[in-house]
Structures are given as C-alpha cells and as structure tokens.
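Heads up: the structure comes next, in structure tokens.
Missing here: one protein chain of the complex. Every other protein chain is in place.
Up next, chain A:
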Amino acid sequence: MSTLLTQAAHQLPEAVRKLDPRHLWRSPVMFLVLLGSVATTVAAIGDPSVFTVSIAAWLWLTVLFGNLAEAVAEGRGKAQAASLRAARTDTVARLLGDDGTETEVAATQLEVGDRVVVEAGDVVPGDGDIVDGIASVDESAITGESAPVIREAGGDRSAVTGGTRVLSDRIVVRITAAAGETFLDKMIALVEGTSRRRTPNEIALSILLASLTLVFLAAVATLAPMATYAGAPQDLVVLVALLVCLIPTTIGALLSAIGIAGMDRLVRVNVLAMSGRAVEAAGDVSTLLLDKTGTITYGNRQASRFVAAPGVSDAELRDTARLASLADQTPEGRSVVDLALAQGADDRDLPGDAVFVEFTAQTRMSGVDLADGTQVRKGAGSAIGGWLGHEPQEVRDTVDAIAREGGTPLVIGRKDAGDPGGTGTVLGVIQLKDVVKEGMAERFAELRSMGIRTVMITGDNALTAQAIAAEAGVDDFLAEATPEDKMAYIQKEQEGGRLVAMTGDGTNDAPALAAADVGVAMNSGTAAAKEAGNMVDLDSDPTKLIDIVEIGKQLLITRGALTTFSIANDVAKYFAIIPAMFVAAYPSLDRLNVMGLATPQSAILSAVIFNALVIVALIPLALRGVRFRAASATAVLRRNILVFGLGGLVVPFVGIKLIDLLVSTLPGMN
C-alpha cells in the first residue's frame, strides 16, 4: 500500500498531463466529467460560494483520480521498459561475409538474413537462429533468470534473442528480425503500453458504458424543464453534479488501468502477450493442449518396481539392479539406485576396482564388471537375452506386460565369476515409468470445475498414453501425436465452438500455435514458434498456461465487478441528491432522505466527494485484480454479486453519510 502511495505521488504530474481533452476523448465517460468540470468552474467563478467552488474542485479531482489510476498502471510497465532498454545498448555486430571475413557494423544496420559471429562476452546483436556452434547464453536481461542456458545450432534450441549475452564458445547467428522489430523492441513497447489497443471485450463494455451515459444525460437534461415546471428550477452546478454522480465514473475511470494492469500481471509471471485480445481469449479457453513431457510428467522416466525372475529372491534382484546402476549417472540410473535404497538395499559404494560399462547404441546395455570377473548388465529385454543367449518365458511375459501398461522394462542379467563360459542368469525386470508431477491431478480437477478440458499430447503409443492420462487425470489424450494430428485436433475443437490454448517450442509446432486461440511459445523455442504464437513464456514453463487462463479470467471479472459496483452505487446517490434538489418544492420528498443528510448542499457535495473518493479507493483493486478462485460459473457469480452488487448498493449509503457528517461542518452548507 505504501509503495502504491509512493507510485501515486510519483505519477501525479503524469496524471495532470493526462487532463488533455485529446487524451480523455477516448473515454466518453471521463470526457463528460471533464466538460462538467469546466462548466461548473465557469459557474463557480460567476457565482462563487463554498458549495459551487467545492463541487467544481471535486469534479476536477474526479477526472484527476481516473488519470492517476491509468498513470500508476502505466508507470509499472515503464520501470520495466527502462531496464529492458538498458539491455539494448549500442551493440556492434560482427557481420560474416560469404568469404568468411568479418566486418564490424552497428547492430541497427543488420538486415534479415545477415550472418553474424558472436563469441564469449559479446552481446547478441539481434534476434536470430544459431546456424553453427553451441554456446551458453545469459538471458537474464529478458527473463530475469540468472542461470545460463544452452543454445545450439539445429533443433528446437537454436533461437537467440538480441540483448542477451554469450558466456562461452562461439556461434554463428542468422538474423531473423530487422532492427526495431526485435523481440526486445516488441517487449519494450508492450510493457510501456504504447502499442496497447482496446480489446474486443473492452470495446463491448465501452459501448454499454457510453449508452448508460447517454441515458443519464437524457435523464438529467430533461430534468431541467421538469424541475422548472415543479417550481424548483435547478442550478447548472447541481445538474452537473447529479450527472457526474450517475454516469458510471468508477468503471469509466478505472477501465484502462484494469487493462494495463492485466497485461502487467502477465509480464510479472514472465509471459509476454503480443495482444490484449489473446489475454481475453485465455479467459474463454475451454480446451488446453498440454505436452506430456515436462508439463504433466517430469522429463524423464523413473524406476518404480522390481519384478524378480522365477527362483530369484527380491533382495537379490534389488541389490544387483543397484550394483548395475551405481555408476550410471543418467536420471534413470539414479532412480534405480534410489528405489533399491528405498526398498532396503545396503548403501555401499561400488568397489574401487570395478569397471563401469557404458551404454552404447550397439550393445544397448550398461553395467559393471567387478574385479572378480562378475559381470552385471542392465538393458532392454532383447539385448540382455542376446547377451546371455536365453531369456525365461516368465521374464518375457513381465516385459510385455510392463510395456503394455505404458512403462519401460529394463532387464537385469548377471554372468558369475566362477562361470565365465556359462550362460548366466536373468534376475528380473525393473519397471521404469513416467512420473506425473505432484499436484497436477488437483490442478486438472480445478480446471475441470471451471469448465476447461485438458488434453495430453504425447509421442507415446496409445497404451502408454492412456495409462499416464488416467494417472494424471487429464480429460483426453492424443497419442503418437504428429504436428498434423495436433492441428487436426485444434480444428476439430474450434469447429465445435471451443477456444483452444496450447504451448509449443518447435518449428513444427508453429502451424498449431498459429491456429490455437492462445498459442504460448516457449522462449527457448525456435523463432518460427515464437512468431506463430501470440504469447511467449520467458521461463519456458509449459504449466504456466494455467496461470495465463486465470489471469485472463481475472481481467474480465475485474471489469464486470467494477461495472456492477459502479451501477449499484447510483441508487444511494439518487437518495442523496433527488430529495436535496426537490425538497423545497415537494416537502414530502424529504422522506427519501433516508441517510438523514444535513442540508441539500451538503448532501449533493457529499455524493460528489464519495463518487471521487471511491475511484481512489478502488485503484488497488483495479491494479491487483479481483481475486479469482477456481469454481463453477454459478458459484463465482453468486460471490461476486454478493460482494460487488450488494456491496455496491450498501457501501455508498454509509460512505455518503460519513462524508456528510464532515462536510456539514463547513460554512455555507445551508
């Protein structure tokens, strides 16, 4: 809160600058308040009194508070843009000629297709794909993540971003974006809000607000002759005060701040949306396509079970499997050791004279040769069978069963020291399987309660996919998925009227990313993928899709809630102002003064002050967004109607009364 106050104080000059009618014209509601401020000021100069001057002053403050909300929202982005700009220093690029010669040119003069050399310590001069070499890159300027990442030519990790720094090695980069249109440029424009366009939903809401404004304008304008007929002609100042209190100033003042803050929340979770439209679409998504690996499961498979061959004890299989894996530093190997320990194996180190036998594509086995001549091996069933020359039927059945369930079977075999020419023993099978990340099932259940289906995309066969899908609790899966399959799935969903969101990083994901309503490209992915999607996740964390959906929903909820609050507020303002205007002509109307406001002047001024202050009070909510909890639409609506509808009815009665208690002590209020 105190930081918000600091920000507000800091942005005050900007808020004053925004009083420019050419700026306010974009919001008809606030423009009308501006006109009202001018009109009441003129009237107050002609007939100065505490009442008229106060009304004029508070109307100016109303406009100013709205501007302040927008300025504070924009200010947050500007700070970020400044730090991004720092990364875009005047870089010198080493342009690589066709003959292999290097020439130094300014980064701003690079054209698409140029090839540049970047070595350890250099800043990458522009966006591009690595065509040669491998390097570790510090991307903290963009992602804020200090750990360096590996980028290499070919494949889906080939993209580098201008403004990042190469830490080791030498790469050749082919430039893919012209100066001024780089990712960094786009990002700066986005967080600054300079390229912000009003989103479809915001436009629809603006239309509603404009029509409400017109209705109230008609009501107040025609009230003038009606009041004259009633023998109670009204001053312009009073009529303007009534109009400003009635038109939806609360939401009108905060609307653009809500939009800017929504984009800002995305930036804070390190997602860049290329358009506000995409953020809104995220709230509407009803199908999420999620890659299995890395999103739903950990990236690698882990040992989950030992199945001993006939005549072999569980303990023997466990200990041998551990032995075979002790020197194996792959995640799979380590998971075998962990499982064996968990099942009670001794925590002994490998004898110092043992020899590690690495996995090769030829043998398709790995293991250990002990000094006494004992050999243990771990590998695919067929590889161990080939090595030993035999494989028991029971083991073969177990292998098939595990494969059918979607696991990966590894067979353990041993040739004993005393029997070098013998056929050895098949000890049993280790089951490796994908491990579903913790908490995923709960998150999917949450999504389901919000009406969002999750679909798992995997290259696994249907059996494997089904087993993992069941465990993770996704609603559907797409097995052995090719890019074409993904595309077809998206189109099928969209034909049914559903909005689809997906993540992707590879070039072959690009068409699907472009087709999806919300396509989130991983920052680590290729330039093509980033170009095709409408959002980029700087952390390259596919689970973030779920956060994006929530931010999209929150944006709409905040707008709806403040609109409801704004309209509900009017009821109390009528009860304050109408009796004040007409109590002289129709004393019976004093019975509408349910708040017992002191005098007509104090009642009207109190309503105007409340109207202005409520904008300030709601700035934090507009910036933070209404809290979103996953629940069914009916439950969410019930809660929000209660808080913002009913609250909007009641709060102003209390607020106006309290303000009146203060205001009525002013001189000239009767």
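To be clear about the criterion, a contact is a pair of C-beta atoms (placed from the backbone, for glycine too) under 8 Å apart; a residue touches a chain by one contact, two chains touch by 3 or more; residues count from 1.
The rule is simple: contacts and distances are computed from a predicted model.
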{"item": "Protein name as given in UniProt for the chain not displayed, \"Potassium-transporting ATPase potassium-binding subunit\", \"NADH-quinone oxidoreductase subunit H\", \"Cytochrome c oxidase subunit 1\" or \"Xanthine dehydrogenase\"", "value": "\"Potassium-transporting ATPase potassium-binding subunit\""}
{"item": "Options A:Gln109, A:Thr228 or A:Ser382, residue touching the unrepresented chain", "value": "A:Thr228"}
{"item": "Touching residue (missing chain; options A:Thr62, A:Thr182, A:Asn270 or A:Thr563)", "value": "A:Thr563"}
{"item": "Selected residue (touches chain absent from view) among A:Ser49, A:Asn508 or A:Asn640", "value": "A:Asn640"}
{"item": "Residue among A:Gly451, A:Pro620 or A:Gly668 that touches the chain left out of view", "value": "A:Gly451"}
{"item": "Omitted-chain contact residue, chosen from A:Gly552, A:Pro600 or A:Gly655", "value": "A:Gly552"}
{"item": "Touching residues (missing chain, whole complex) on chain A", "value": "200-201, 203-205, 207-208, 210-211, 214-216, 218-230, 242, 246, 280, 283-284, 286, 448-453, 495-498, 552-557, 559-561, 563-564, 567-568, 570-571, 574, 578, 582, 586, 588-589, 591-592, 628, 632-634, 636-638, 640-641, 644-645"}
